[in-house]
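All protein chains but one are shown at their positions in the complex.
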Amino acid sequence: MRCAFFLAKGGKTLQESIVRFDNISMQFPGVLANDKVSFDIKKGEVFALVGENGAGKSTLMNILYGIHEPTDGAVYINGHKVEKFSPKEAIAMGVGMVHQHFMLVPSFTVAQNIVMSKEPRRMGIFYDLKEANRETERLVREYGLEVEPEAKVGEISVGLQQRVEILKTLYRGADILILDEPTAVLTPQETEELFAVIRRIVKEKQMTVIIITHKLYEVMNISDRVGVMRRGELVGVEETKNVDERILASMMVGREVLFDHIEKTGEPGEVKIKADNLYVTDNRGLLAVSGVSLEVKAGEVLGIAAIEGNGQSELIEALTGIRPVQRGSFYICGAKADGMNPGQIRKLGAAHIPEDRVATGVSLKSTITENLIVGKEKLPAFSKYKLHLKQSSIARYAREVAEKFDIRGGGVDIKTEDLSGGNMQKVVVAREFSFDTPVLIVAQPTRGVDIGAIEFIHKQIIDKRNQGCAILLVSADLDEIFRLSDRIITMFEGRVTGEFKSGEIDKMEISYYMTGHRDGEGGENDK
Amino acid sequence: MSQLSEVFNIGLLQNTLRTATPVILAAMGGLLTEQAGIMNIGMDGMILVGAFVAVAFSYLCASAAMGVLMAVLSGILIGIFFAVFVVKLRSDEFIIGMALNTFAAGLTVYLLRSIFGVKGTFSDAAIVSLPTVHIGFLENIPVLGPLLNDNSIFVYITWLLVFLTWLFLYRTPYGFWLRASGEHPESLETAGISAHKMKFIASILCGIFCGFAGAHLSLGYLTMFSEGMSNSRGFIAFACVIFGMANPPKVFLAALLFGFLQALGLRLQSVGVPADITSTIPYLATVLMLIYIVVSTDRKKKNKAKKQLERI
Partner (left out) sequence: MISKITDTLREKRPYLMSLFLSILAALLIGAVLMIITGYNPVEGYAAMIKGAFGSSRVFGNTMAKMLTLCLTGLAMAVGSQAGMFNVGGEGQLFLGGLAATMTAVYLQGVSPFIAVPLAFISAAVAGGIYAWIPAMLKVKLNVSEVITTIMLNSVAIYLCTYLTNSSGPLRTHDRGVMAGTDAVPKDFMFEQVISRSNLSTAIIYSAVIAFLCWYVMKKTSVGLEMKITGENERFAFFSGLSKDKIMIGAMVASGVICGLVGMFEVFGYQQRFLPSISNEFYFDGMLVAMIMNYSPLGIILMSFFFAVIDIGANAMELSIGISGELSEIIFSIIIFLMAAEGGISKAVQDRRARKKARAHLREEAVQ
């Protein structure tokens, strides 16, 4: 494999720059997503853009594709300065982008999606549907990307949908292809196929491919050069053959060791969370969790390491009562909890930090005070006869909590939507942690949060652990998993693929389990 | 038996066509906005303005064609107006739709009084009605002959428009773009076509259709304008759009069905069944249809999950 890859790269000379970013800055409300970024991308190369979540990779590529207009700086494509930022212009200049969330119309067929905006026509105004199918077949043959032109996009697999996206850009004659986290939703098999396609189009069609990712082994596998971004800035651009994963990782996080050590104390106690052979379906009714069993004891953190879309979100939603369990059962503090709603599960002694704070964790239009008090509004401390709100004690409580959890942004009476991501997350953490429950189920606690807030939230989690809480942690950030967990389980395609004590395993090794590779066997669960 | 034949005869079908035509027209407009992802409950107001403008200009210019033309023009203006708020300014479509209905009701009555000095109903011999169409060879065909002959020209135009709407939505690129702008606007945007533009176009087309509906209402059979003469047809059209799942042939059939029920209701009155009761049927049917759609998609999902579990 590696051999073939080097051969593919060997025969080609890298010369003129096809894309130039010149001092690009992008300011969103409250977030500086790109900070004076400048670099070139050369014609005919595979360029990997890496960085952790929120490093500004997608924003930069959205600028190239014309979705955002940069606050400052200029973009040159093929030597021409981009004057008007719109996808239409970008497409005309030969840029194609496959977004992380696919831009496909589910009720249209594969062919209809591929030719959209450049439909073959008859008599000038009529849509030539048959020709669209033929065009698609022609593309399929030319690039070897097998899809069924007449299948409805909403009914095909994610991997096939991605092919449709790629074919869409090829149909439009793109010679610069941007792939945003293309492997996040793919199986290893599909990932290999994708990489084969990338190599082929670069070699045979002289295309330029920019791939956004945070998986370093993929960078090593596919790219000619790699650019590393951190917190909106470009850290550096290197020839891939001159670096290794360790160097890239340190460039991504800035230092080798980013955080101070947090003291963990105490021994695990009795089992507080127990899941027994759980089966859960996703929004489409497909099985997302298949027979997961786990146990979390008092005074320990169990981390679930998994690539997004491998059932961890559905598992958490099931354990918190948001999603029904199809088969199997689970127990919170010894009580059978499946079939219960979130309110009932909370009464058993569980609190949760949801993975998407905006969708599930707060009410944006309500004040910070209101968000902090939700779930406690009927406590005698905050309402008379469970009805009349005691405004002054609520205000006092909110101020105390805001201070304790370091929520900054202009008082507790402002709307939550006006807070930065980090402070908004602190509101969620503050509310959930001050329920003082024996069980905490925590998902993506620091996603899109600044470094200071990460440190603070991590300390809070470990404090809870040291006080004897049973904590189940899900995170896409392996560093976070390693730092906080006492034990780690890996999940792949809805199944548990491994279980480790913290310190027994390193990042490289665990990523094998996260991708379903497990010592030569399939992903059978052994518990 | 004689009672039955009194109710069920050619006249019933003729009435069905008459009552259904304005609703079909408005519903074609409504399904375009629906497909573009806009819940349009302002159609009633759009029809009302169309009806008023048609009568006003037919009277002033002594020409039915002029009336229709101006009704369509007013429809375009209202469509743009609606889209500016709903699409450009992102106001709540529901609020704007309601306000549009109120505005239209107020404005037409106000102008009726100020321009023509009447309250309630304006009818005048000088208002030119739309021509009817007589097709000679149909005369000798039973049932179809009397049914298809001597209708207002709008009845035929309406059928053509239903076909054209379908053709537009499912056989031209523009129709695909319009549908994409409602179902998944981002995919259209990233393909380089403005979803806003398609929504604007949908609104304007809806305005035109409602203008036609209004013109037919006031110039088709009656040649008059009366206060609130849209009489909730905009809402029935909305019901048809939901009932027919925004698909032109299905919406057309829904509107025919509702028109039939209404015509039937009027006739059943003669045998003692009150029309007010039959009038409720379209609305109840729409609620039931909504429930059916939801329950059936839900069941599909559940079956899918069940099947997978059985496989384990």
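When the chains are written out, they are named A and B in that same order, and each has its own residue count from 1.
Going forward, a residue touches a chain if its C-beta (ideal position, glycine included) is under 8 Å from a C-beta of that chain, and two chains touch if they have at least 3 such contacts.
Predicted model only: the values in this text are computed from it and were never measured.
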Listed residues B:129, B:194 or B:232, member touching the removed chain: B:232
Absent-chain contact - pick from A:125, A:158 or A:389: A:389
Touch criterion as defined above, residue of B:141, B:245 or B:290 at the omitted chain: B:290
Missing-partner contacts on subunit A, residue numbers: 25, 27, 29, 71-72, 320, 322, 341-347, 352, 354, 359-366, 370, 373-375, 377-378, 382-383, 386-389, 391
Interface with the undisplayed chain - residues on subunit B: 39, 41, 85, 88-92, 94-96, 98-103, 105-107, 109-115, 119, 232, 235, 238-239, 242, 274, 276-277, 279-280, 283-284, 286-287, 290-291, 294-295, 298
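Just so it is clear, only the chains that are shown with their structure count from here on.
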Separation of mean Cα positions, subunit B and subunit A [Å, integer]: 45
Parts of subunit B lying in touch with subunit A, wherever the complex brings them together: 171-177, 179-180, 183-184, 186-193, 300-302, 304-305, 308-309, 312
Footprint of subunit B on subunit A - complex, ascending: 65, 67, 86-88, 90-92, 97, 99, 101-108, 112-113, 116-117, 119, 121, 125-127, 129, 168, 279, 281, 284-287, 290-291, 326-327
